[in-house]
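Quick notes on the structure that follows.
What you see is the complex with one protein chain gone and the rest in place.
Now for chain A:
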Amino acid sequence: MTKIKSLADLKKIRDEVQSKIKLRENSDHPEQTVQIKVGMATCGIASGAKETMNYFVEELEQQAIDAVVTQTGCMGYCYAEPTVEITLPGKEPVVFGYVNKSKAEEIIEVYIKRGKLVDGIIPVNFKTIDE
């Protein structure tokens, strides 16, 4: 490794290595960042959910968007897999269906970055016992 010869050197290293623990820092207060949950039950995996999740993780990091990407169990929309639930800070969660790579790209560009809705939203038509 290189020797740190000035405060600027230290800042540079900090900025480089900070991405490695960004995942940990965001996880502690997920409600302050974009939260993305990818359905990863058998139905999701069979429909390509792993590729969708990988795309989200890599693309959001590439664009330096603060987000927490997690996997979750079956949300019940097996017919529309892969399904992704996205919660913007301070807003209600929205569930998208049939999310492949191009749909994920659209979600990032249009919904996450600009807050506009895109096609493919699955309307919530039931309540759980938590509500």
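Quick note on the criterion: contacts are C-beta pairs under 8 Å (C-beta built on N, C-alpha and C of every residue); 3 or more make two chains touch, one makes a residue touch a chain; residues count from 1.
The definition used in the following text is that contacts and distances are computed from a predicted model.
**Student:** Tell me the UniProt name of the left-out chain, picking from "NADH-quinone oxidoreductase subunit J/K", "DNA-binding transcriptional ArsR family regulator", "ABC transporter permease" or "RNA polymerase sigma-70 factor (ECF subfamily)".
**Tutor:** The record for the missing subunit names the protein "NADH-quinone oxidoreductase subunit J/K".
**Student:** Go through chain A and note every residue touching the omitted chain.
**Tutor:** Residues of chain A in contact with the hidden chain: 1, 3-7, 9-11, 13-14, 17-24, 26-28, 30, 38-42, 53-54, 57, 61-62, 68-73.
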